[in-house]
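Pasting a structure here, questions to come.
One chain of protein is taken out of this complex; the other chains stay put.
Let's turn to subunit A:
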Amino acid sequence: MNEQQINALVELAETIADNKFIMGEQLVELGVSGPNLEASLASISMAQGDLGHARLLYRWSFEVQGKRAGKVDVKEQTGKAFNQIVNASNWVELLAGLYVNNVAINLVMEELMKNKGEELNAQFAKMSNELTEHVMYAKNWCLQLLEDQGSIPRRTRVDLEKAYHHAGEWIRQVEGSQPLIEAGVVSESSKLSSAFASAMNEVLGERYVSHV
């Protein structure tokens, strides 16, 4: 890989890792005061998973750069996490961000595994399984919030769209990144954006009002 391709891959790894790191932190901060005990316990367990995924991805980004990864001690993100999840301050904002970001990350990871699976399979196989679970958790909670009463459905919709705005921009960048395509990380016919929009419509359906 040339330098440009390495930089693009490092940026990709760090963006996913930063979001995982922030989601892990937010799942502890906000998840602990979830609407019921089951939701809170599951969110703490998933936080551990997300922080583990972040560590794995930071280590991978070190390896891509040819640095000695060793034991990765993560103190803070590198600044690439999406604003919506960084600024989330309640359960609704947390779940909207979790759903959208995990769907986006899942799509990119699937693409990565499809194209670079032989090199990465062992280290990312467990993460892929857990990602599916995180998507399922967030999706079901978002559906529940969208059927709730008072202002909650509207707030959920607004936050889903806000999160979609940030993650959608990233997905489009990844899909169109020439260095990533040349490095064989993303295929030219990946259709990441349309798959992402479909996943959003699964939750928002006709309620989806303002596309990015």
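Operating definition for what follows: a residue touches a chain if its C-beta (ideal position, glycine included) is under 8 Å from a C-beta of that chain, and two chains touch if they have at least 3 such contacts; residues count from 1.
Here, contacts and distances are computed from a predicted model.
Trainee: Could you tell me which of "Sarcosine oxidase subunit delta", "Phenylacetic acid degradation B", "Binding-protein-dependent transport systems inner membrane component" or "ABC transporter permease" is the UniProt name of the chain missing from the displayed complex?
Mentor: "Phenylacetic acid degradation B"
Trainee: So one chain is hidden, and I want to know which residue out of A:13, A:42, A:163 or A:204 touches that hidden chain in the complete assembly.
Mentor: With A:13, A:42, A:163 or A:204 as choices, the missing chain is touched by A:42.
Trainee: For the full complex, which residue in A:1, A:28 or A:143 touches the chain that was left out?
Mentor: A:143
Trainee: When the complex is taken as a whole, what residues of subunit A touch the one chain not shown?
Mentor: 36-38, 41-42, 45-46, 133, 136-137, 139-141, 143-144, 147-148
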